[in-house]
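Would you mind keeping the following structure in view while I ask a few things?
With one protein chain removed, the remaining protein chains of the complex are shown where they sit.
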Amino acid sequence: MNTTQQRSGLVTTALLAPAGVFFFFLLILPLIVIIVYSFGERAPAGGYSPAFTFDNYLNLPARGKAILNTLTLAPLATLLTAVAAYPIAYFLAVKVDPRWRLALLVLVMAPFWTSQLLRYYAWILILGSKGIPSWLALIGIPDLRIINTPYAVLIGAVYGFLPLMVPPIYVSLEKLDKRLLEASADLGATPWRSFMQVTLPMSLPGVATGSMLVFILLMGDYILPQFLGGGKVFFIGNALVDLFLQSRNWPFGAALSLSLCAIMFVAIFLYMRFVLRQSNLRQEAVV
Amino acid sequence: MTDTISTKTFLEELRRYQKGSVSRRHFLGVTGLGLATAVMAGAVPGLKPRRALAQNLSGTLNFTTWPNYFAQANFDEFTKKTGVPINVAVFGSNEEMLAKLQAGGTGWDVFVPTNYTISTYKDLGLIEPLDLKRLPNYDLSTQDPRFVSEGTIDGVVYAVPKDWGTTGYVINTKNVKSNPTTWKEFWDLTKGELTGRTMVHDYQLTTIGNALKYFGYSFNSNDEKELADAEKLLLEVKPHLFAINSDYQPSMRNGDAWMSVCWTGDAVQLNRDIPEMQYVLGREGGEIWTDYYAIPKGAQNPDAAYAFIDYILTPEVNAREVEAHGYPSTDSRTNALVPKAMLENPILYPAQDLLSNLEFGAAATLTNPLRAEIMARFKAA
Partner (left out) sequence: MKALRLYVVFIYIFLYSPIAIIVIYSFNSGRYAMDWQGFSTEWYGKALSNPLIVEALLTSLTIAGATALISAVIGTLAALGLQRVKGLCRNVFDGLIYIAIMVPSVVIGIATLVAFVTLFDIINPFVEAVLAFRFQMGMWTVIAAHVLFNIAVVCLIVRARLAGMDRSLVEASEDLYATPLGTFRQVVLPLLLPGIIAGALLAFTFSFEDFVIAFFVAGSDITLPIYVYSSIRRGVTPEINAIGTIVLMTSFTLLIAAQLIMRDRKQRRVGAGG
């Protein structure tokens, strides 16, 4: 008995050890280093020099605009992506001829396999003054400027993350029991009411999963604002890259990194607490 | 004391040299452990006979430079002659280059620092002294003395001049009719009729420096009060900018931007293709500079690095560079081969009364924490 237990313990350790080692050296250790650095000082020529000060945290308001930008644009972009993705997912799950379903779904996701950088680059040209604004000028809407504005970043976000948002919504809609809809129709509900009272609540978990995924990726993004914001729309991620790769203020960068993590954890916690629970409750209520 | 150090250094160098065996280097390069590439077979002059150009070169040359700053034809020829492909990385600021080198493991073989940064690189031990014997095509006597001094520190040559230039601004006269001649006008236009059409460098020295010029301060000022004024101006201007980016040619060419802080060569290139593009040097002054070729510490392929610098400094080759990128050479032998029209072009060679107000960037600006933070705040605003 005892030896079996010992052996079992040994097996468990062996199974968990490799992951443990990775987590320790590549997650815990780096995070500890970052925590230590966040209390340090910028070395004279840049970098880190040991110290114990809270100045880096006190200086965080100096990046207030970047934090604000991230906290408004990331949730807004997530919302827009969900709104843009839902009809597609609905169409694919409910309306389309099943023969084409998989192919069309794959077509939604396929852009994800071309270089993200190149796709954003193509958008610079589409949104630049030789692109859409010049066509709009032809039909009498002159001097429209999109590139390097928050709007460009939002368009890019919807474009970049739609392929990730559609699949989870699609899955939740596909699982939907068609008999429920029929029952609802039999009870005299209009299609619109059936949608609002049956389909939409049932698919909310998918929306919630997709939104979470997109939100996490957007909060830490810096490529999208860099490419389509032209250095004018600054996210926390851009501020971080700047602190490490330009102004070489590692301690401040460390403090900002930790703040970004903290903001994310709080946001995700609140999200899980309110949105996910809500949608689960509703789902249970319907079932 | 000196003895101990030199013995230690010698042993270290010897050990490095021993590791420089090709198979090991190849192995490490391939496995990505990439250490020993840091080892320079040629760094210990006494140990190895010097190679002539283009012999036994291998690997890749990692070259880090600035936007629109080389002649592709020259690079293709170098690759054809030596079999060494050139991997070009483009950076937008000296700070970015410094940050990369400080973090280590860049793999760069040759990079292009600007005059005022070299002393910092030397102090931080980030660049190699150059062995001029391996650069037979470099001739100090034909260099314009204004543009070589900062590459040499305490008699040791760390960098050789690539070319020189000025930092002014370019305007598209199709859209900008007011004929500005000063930095004051540059910033006022940006806040006024050119709102949303102006670009500035992603680069503290020129962006802050030219904002300082608005108030008539020195381009190099590190004075707290003066910098505060500059920051106030920059924050005020920020919403009116089109972008903050050191590569402004694409936006100027396709008409998104109408005015941009600009270096000599970009103005030459833009003006060559689009005659409406005009270069303006602010009357108040601004920057004059020299860019250099240098080899970072731990370069993986120093043989190719020397071969490349030597090749590119050959007057015929250098003249082709100048023709392509439009920055004036520091070498009189090269200038003898450059078309006369270029030597008379006022973008390359501005009038003396404009030149005399310009300042070389000061080393202290590179490491000044306040400047770095102001630039970062400006971008994050």
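To keep things simple, chains are lettered A and B as they appear, and every chain counts its residues starting from 1.
Rule of thumb we're sticking to: a residue touches a chain if its C-beta (ideal position, glycine included) is under 8 Å from a C-beta of that chain, and two chains touch if they have at least 3 such contacts.
As the structure is a prediction and not an experimental result, all values here were calculated from the model.
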Checklist outcome for this item: Given A:58, A:110, A:141 or A:183, the residue that touches the chain left out of view is A:110
Checklist entry - Of the listed residues B:105, B:136 or B:216, which contacts the missing chain in the full complex? => result B:105
Item to check | Touch list for chain B against the chain that is not drawn | outcome: 12, 15-16, 18-19, 31-38, 60, 62, 67-68, 85, 87-92, 103-108, 247, 249-250, 300
Next on the checklist: Take the complete complex as the reference. Which residues in chain A touch the chain that isn't displayed?
Outcome noted: 8, 11-16, 18-20, 22-23, 25-31, 33-34, 37, 48, 84, 87-88, 90-91, 95, 102-103, 106-108, 110-119, 121-123, 125-126, 159, 162-163, 216, 219-223, 237, 240-241, 244, 250, 253-254, 257, 260-261, 264-265, 268
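Convention: only the chains that are shown with their structure count from here on.
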Item to check | Centroid distance [mean C-alpha coordinates] between chain B and chain A, Å | outcome: 37
Checklist entry - Okay, in this complex, where on chain B does chain A touch? => result 93, 95-96, 98-100, 102-103, 120, 123-124, 196, 202, 238, 241-245, 251, 254-256, 367, 369, 372-373, 375-377, 379-381
Item to check | Sites on chain A touched by chain B in the complex | outcome: 42, 44-47, 62-63, 65-66, 128-130, 145, 147-148, 230-232, 234, 238-239, 242-249
